[in-house]
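The other protein chains are all here in position, but one chain of the complex has been omitted.
Chain nomenclature is as follows: A, B and C, assigned in order of appearance, with residue numbering initiated at 1 for each chain independently.
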Amino acid sequence: MVKEIFTFLVGGKAGEGVKKAGSVAADVLAGMGRNVFQMDDYMSLIRGGHNFSVVSSAPRKIYSHYMKADLVVCFDKRSYDNHSDQVAEGGILVYNSDDKDGMNGMGVPLTSEAKKYPVRNLMFGVGAVAILCAALGYDKKYTDDLIAQQYPKGTEDNQAYASTIYDHVFPEIGGKFKLEEGDTVRRIVFGNQAIALGAIAGGLSVYYAYPMTPASSLLHYLAAQAEKFGLAVIHPENEIAVMNMAVGSSFTGAKTMVGTSGGGFALMVEGFSLAGITEAPVLCVLSARPGPATGVPTYTEQADLNFALSAGHGEFLRIVASPGTLEEAFYLTAQMLDLVWKFQTSGILLTEKHLSESSTTIELQPDNIISAGGVEFQGNGYKRYLDTEDGVSPLLFPPSHEVIKWNSYEHDDLGITTEDPYWISRMHDKRNKKIDALKKYMKSINTVNVYRGEHPSNVITYGSTTMSVIEALKYGQINPTVVQPVYLNPFPVWEFEEFKDQTNIVVEQSSTGQFADLLREKAGIRIKEVIKRYDGRPFDPMELSKKIKEGL
Amino acid sequence: MVKEIFTFLVGGKAGEGVKKAGSVAADVLAGMGRNVFQMDDYMSLIRGGHNFSVVSSAPRKIYSHYMKADLVVCFDKRSYDNHSDQVAEGGILVYNSDDKDGMNGMGVPLTSEAKKYPVRNLMFGVGAVAILCAALGYDKKYTDDLIAQQYPKGTEDNQAYASTIYDHVFPEIGGKFKLEEGDTVRRIVFGNQAIALGAIAGGLSVYYAYPMTPASSLLHYLAAQAEKFGLAVIHPENEIAVMNMAVGSSFTGAKTMVGTSGGGFALMVEGFSLAGITEAPVLCVLSARPGPATGVPTYTEQADLNFALSAGHGEFLRIVASPGTLEEAFYLTAQMLDLVWKFQTSGILLTEKHLSESSTTIELQPDNIISAGGVEFQGNGYKRYLDTEDGVSPLLFPPSHEVIKWNSYEHDDLGITTEDPYWISRMHDKRNKKIDALKKYMKSINTVNVYRGEHPSNVITYGSTTMSVIEALKYGQINPTVVQPVYLNPFPVWEFEEFKDQTNIVVEQSSTGQFADLLREKAGIRIKEVIKRYDGRPFDPMELSKKIKEGL
Amino acid sequence: MDDLGTNAENTWCPGCGNFGILNAFKKAVLKLEEKGIQRENIVISAGIGCSAKIFDYINLSGIYGLHGRDIASVQGIKFANPDLKCVTFSGDGNAMGEGLAHMLFAAKRNADITIIMHHNSVYALTTGQVTPITNKGWKGPSTPRGSVEEPLNPLTLLLEAGATFLARGYTAKIDHLTDLIEQAIEHEGFSFIDVLQPCVSWNNTYKLYNELTYVLEDEPKTHDEALKLSRRIDKLPIGVFWRDEKPPFHDALYGSLNPSINSLSREKRLEMITNLLKF
Partner (left out) sequence: MDDLGTNAENTWCPGCGNFGILNAFKKAVLKLEEKGIQRENIVISAGIGCSAKIFDYINLSGIYGLHGRDIASVQGIKFANPDLKCVTFSGDGNAMGEGLAHMLFAAKRNADITIIMHHNSVYALTTGQVTPITNKGWKGPSTPRGSVEEPLNPLTLLLEAGATFLARGYTAKIDHLTDLIEQAIEHEGFSFIDVLQPCVSWNNTYKLYNELTYVLEDEPKTHDEALKLSRRIDKLPIGVFWRDEKPPFHDALYGSLNPSINSLSREKRLEMITNLLKF
């Protein structure tokens, strides 16, 4: 059986190596030159519960996992209950016969075999990998080498275990799946890694963050890379410190970024407003999860949009952009770092758990990256808040013979506090000029992705949902035009003129349809239907394609 | 000379009794049965600088101070420089001849006379009061009594000083202004006092706040009234504590309110979102000043509108309403307290320095007040988040045999944490139902004030700017219809149908025109012109009436 | 005791110290019931973290608050209804990191609440980062080269802030911990228990604590003795470190008023306001 798309799903308890098995599967499939997309679904706990990892692959670029899998491996009864009906036609279901028997599919004694070894940690995952290897027709040598490479701890036990499991399943499923090889072997990158690398490429020097899912892996990745790239990566006492420290660091000219999720961002908004009035270039990565409040920490949602668009008291330029794919996350992060420096203001890279924590094969052109910059002052008589034609004042950094004052109060052009009506309104005007200047600049760059289709209607979406939409259209072989605003504030209305009165379907992960409202309210878009999902799970391309078809 | 409107303006340094003189003047004028409006303009400092107080009065209800004054008293040169061109036709300018002489107007040796007394604190203010009494034709006895009543400390010195100043000016200006008496003597109330009294009337039990101008006087007033009314009024370590404590208090059934300005509110938004998901009834008074960040603490602006409308991560019902007058502030605060309890959610009473800190004669009908309420549970098997038709679950408070769990995580109907897609989307739906239920309810109450006029066009405004608009129209004798949405979220679009395509002029105190955008985007209002002011000062009715005339 | 549990799925790692806290707390509630404190008068709160999950497992009313803010919310409950016994379960990251100011101020004002701090020296639920009380050198994902900071000491800080009841317990000494929890809840005023809580997944300290802990024979008599004891690291005393008497905040501020109950009637309020607005 040769299939274009091949999906592997592995489910079990946290601590059993589910995610790792998914990653290894992704590597195996990527090693065939295929493109892969891995989505990890896990609960907010450390051991137990129910996690699963699903890896879809294709010779072509693939934008989403599929919930119907060709090979499903379940470590326990709960996984079985959750996933036994997600086996694709002609697919295989493998379950742990020690946990419950007499079920459909193929039973494998994962537990009793594992018990023969001292360290059982992650071992089920190793078993899943062995099952995958067998199903794909790889031999034992390949499997052994793979285990050696991917499980450096306790390799021998793991190899022995893998071998047993392999032998168990091979007779029945060996070589069941013949997959087309792809053109080239690509790196797999996870979303927050793409963001981190984009930031570094764009010139990042300092990163502050307090851990918060799903932004934590950005902190972890950057902390691990700090020494190599000469970065300061700091985890302070709380998010308020994070934002206020970031303003301090940007004062020195260091390109500074912070990252968090909704609750942490809520704590940052006072400092965000500080960045607004001091005109401090600070970029915040806001990776959303379902809210309000603590919400559902390890799942995905797009419900922080409105909050992001108007976060912070008072009026100032907030640049908000959201990447549609992991590739875009890489370039866009660098571009946003550039923009906050060019326009000296605060910016938000808005993303979601689904992008931050999913992985995919990726081809990046680091050379295409934009490096963050800004106008630097030359000469004497520096005025921090010089009112210029576009409202952007030249920058200067300490140490300097000139005095550079950033001020959280309203101020005159020297940065000295004022209560004078003249300066109050003038500084409002100055800052507002930057909004116009940015809009003008945005007209010279790509702010909306348009994937032209032949069907005379459009699907409008944004953020990580873009990936779901693209894959759904591919799967469903429908081709409306896909319109994805990358920039959300200022909203690039000028790009929407042509779509305004066409048949538009909006797809988003929010319960109130914030994005649809934004389109209607800011760009006057007529909307036929809004497809929403807000149970914390990303869209599945099959289901979504059906919904889009119905809507068109 | 008999005038309808009489305005008294007194200017000097902080600490010289400027504001007190304004209040005494307001009392004097109110004592004549007239209506008064007092606006205090002061810098963020304790001694020195330049403050002024302006009190306008009329036999009819008056909605604003006027910047052209009939009697101007300047304590120092700076005041003279600021206000000497603000004397109305036929008006009188009195200045301190010890600070600078040879100027227009009438010089009085305020300083050298004051030096004769040990305590000079506030004494200039006493002088200003004496000047007012003389100009209004009050005799010395009246003046003496007034001083005794208003300046209980150092009364005799103050009376002696007042007498000297009175004698100085009487020959020239004695009885210059003959004012029409009004119908009845009314109480003078300041904005935050109206809010405080409205809250108390509505059932307030607990108030938390951290001081922040222009919300501080709400804390101070409530702290002073706490014992009398049996309230807990607490000033904790910061605004984050304030909001999270408030959620805790509302858990017990106590009607709880908090108050702050933009920067403090920014710190509260995480807790605000907590109120959203726990469905905690909490009312926040957000009294705005110019931003961003520290901005201009003692001045006025309406730039926190968008922030208030979507504050907090995630999706939940945020009720936002803004009073147009001090009377409305009284009733609306009680009504908002009621609504947050009825719909178990967080609400914002959005106001501005101009309302919070201005004073006016007021006639209140406490009986018209609404008392805060909510559905209370009866019976057994309590479920905190029972999904009902309108999404509102019955309330129950500890101690109870039933278990009552409020949860910041997404939860099932018992309030137990969940990651189950079923409950996640169901609870989103449940909370969203409250939005619809509230909208339905809002259709049964007054959500938009419409002051019908004869001119075939409308002036749309909100918040304290409403007062400026009404007075400007009275002054300019123009009568377009004034439309003032009291509720801003959910926005009462249904009330705007008739105005949509008419000639609309918007008046607001923001630099980007947030309110105009809201009208355009939410209600599809066609807008001819937006009149904005954003130098921290409220509109002056004369100037504003000119602008409105031009716009019509 | 069973009915003090809930149907929520327990998602702690097998062997986690948090089980000890759960058991000790339930036992303490039963004992308090014997003494006449009804369970419905005990309300609980929790921040966010593994520790905080205990909220779902105890069948008592309360608020599952925000990370670091439970200490504020639980005070809010107390201040509005002083009749309730208010306990919050705080992770060490929660209480000493995000929530440090709230805890110190609760001690300062002698808020009549009980804080049970789950001391595992990691941000466990967010995968093992350093907390403010983690030892220098800790290699967590945010400090891959080892944390460079000295830990804070919760007990000495709280002593300086004016706490009136301070204790330390150990999850493996359930009866001892039960007793501490009972005393803490009974204490009128601020009470805090530093509970040594091994985290088997990120920081398994059972062996260490089994070796180092010992039960205090005598409670320190002076502030200085308490300080000294709190600083010990060669051995880890468990027991009551400090006890003092001061009027609780609500009492000092508004005496016997119970704001959630003693609300004036609508009529009374309106009458008083009408009078206030009359001349």
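Simple rule for what comes next: a contact is a pair of C-beta atoms (placed from the backbone, for glycine too) under 8 Å apart; a residue touches a chain by one contact, two chains touch by 3 or more.
Worth saying up front: this structure is predicted, and the values here are computed from it rather than measured.
Of the listed residues B:227, B:363, B:376 or B:550, the one in contact with the hidden chain in the full complex is B:227. The hidden chain makes contact, of the residues A:49, A:105, A:137 or A:236, with A:236. Within the set B:49, B:137 or B:174, the residue that contacts the chain not displayed is B:49. Of the listed positions A:93, A:201 or A:308, the one in contact with the omitted chain in the full complex is A:201.
From the options A:106, A:375 or A:404, the residue with contact to the chain not on display is A:404. Contact between chain C and the unshown chain involves residues 100-101, 104-105, 108-110, 132, 148-150, 152-153, 156-157, 160-162, 227, 246-247, 249, 252-253. Residues of chain A that touch the chain left out of view are 185, 187, 189, 197, 200-201, 203, 205-206, 208, 226-232, 234, 236-238, 240-241, 244-256, 270-271, 274, 278, 362, 364, 366-367, 369, 371, 397-409, 415-417.
Think of the hidden chain as still there; on chain B it touches residues 15, 43-49, 209-213, 216, 219-220, 223-224, 227, 233, 235, 237-238, 263, 293-294.
The criterion applied here is as follows: only the chains that are shown with their structure count from here on.
Computed centre separation for the pair chain A/chain C is 36 angstrom, with centres defined by C-alpha atoms. Between chain A and chain B, the centres computed from C-alpha atoms are 44 Å apart.
In chain A, the residues that touch at least two other chains are 43-44, 263, 293-294. Contacts with at least two other chains are made by residues 48, 64, 66 of chain C.
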